[in-house]
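All protein chains of the complex are present and in place, except for one that has been dropped.
Labels run A, B and C following the written order; every chain starts at residue 1.
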Amino acid sequence: MITIKYFGMLAEHTKCTEEQMDFKALKLSELVQDLKVKYQLNPASFHVALNHKLVQDSEDVTLQFQDEIALLPPFAGG
Amino acid sequence: MITIKYFGMLAEHTKCTEEQMDFKALKLSELVQDLKVKYQLNPASFHVALNHKLVQDSEDVTLQFQDEIALLPPFAGG
Amino acid sequence: MKKKTVFIEGPISPSFISDSIAKHQSKHSIGGHNIFLGQVRADEIEGKTVAAIDFTAYEDMALEQIAEIREKAFKTFDLTCMHIYHSLGKIKAGELCFFVFVSAKHSKDIYAATEYLVNIVKKKVPIFGKEIFEDDTHQWKTNIK
Partner (left out) sequence: MKKKTVFIEGPISPSFISDSIAKHQSKHSIGGHNIFLGQVRADEIEGKTVAAIDFTAYEDMALEQIAEIREKAFKTFDLTCMHIYHSLGKIKAGELCFFVFVSAKHSKDIYAATEYLVNIVKKKVPIFGKEIFEDDTHQWKTNIK
């Protein structure tokens, strides 16, 4: 199982804060591409976190069982 | 009338917080010299304020009627 | 890494702040405290006025980030204590949403430490803010210019 979380304006856009999908040994970049298509996301509008860490290059990462992915719009704390 | 005020360790040393003397058209430096002798003050231990302003060179200043002089030890606020 | 309480539901009250200050009065090695407080501004944006900001966070990630930030700040600055609190939920204009509190023996490092903590939390911690206008429309706040 893979968990995908959405925050802020992305959760508003996807109308979803969290979804789960069956595990597949995809590259993270492939998953993100699928989500962009599914929700028509602007790639400039978010960063991707894997298991609570920002991912610099999602090409390099292959998903593991029980990974948690998060799509994060610009931060606005403070 | 001239008012002379003492603060902190100087007030402790002189056993006096405020004294008044008759007005004389002295230089401020002469008055300070008299006080040093009277109380055996260490000249390195204080600054002189005239009417609430620190005096850089008491040679340059002649006392005016109703002046307020203060002998100020090192500041310790904060 | 130890995860301390960071998120507070609703605004940070002045009495929460005074309680935090009072708790440090038993530490007799502390000579100076520095506190930053973030207050929600009633900004005017294209003729509309911000009435509140509704904050959400990716809490698990945020707590890990803040634990790392704390660790680094203790290495960088000579501090006795450090506390970081941020509100979640709807915080009205004039209310406080962010509280950073550092204490040290001497005051030298505390201003730079607070500034560092405030700026790095804004930059690195996944907190999101929906600016709600007086007419109930909204826009998403962003710290990136």
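Note that a residue touches a chain if its C-beta (ideal position, glycine included) is under 8 Å from a C-beta of that chain, and two chains touch if they have at least 3 such contacts.
Keep in mind that this is a model prediction, so the values were computed, not measured.
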| item | value |
| --- | --- |
| Chains shown that the absent chain touches, full complex | B, C |
| Residue touching the undisplayed chain, where the options are C:I8, C:I30, C:A67 or C:I120 | C:I30 |
| Touching residues on subunit C - with respect to the absent chain | 14-15, 17-19, 21-22, 24-39, 41-42, 93-96, 105, 107, 110-112, 114-115, 118 |
| Touching residues on subunit B - with respect to the absent chain | 5, 7-9, 12, 49, 52-53, 70, 72-78 |
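One rule holds for everything that comes next: only the chains that are shown with their structure count from here on.
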| item | value |
| --- | --- |
| Cα-centroid distance, subunit B relative to subunit C, in whole angstrom | 49 |
| Subunit A-subunit C separation of Cα centroids, rounded to whole Å | 26 |
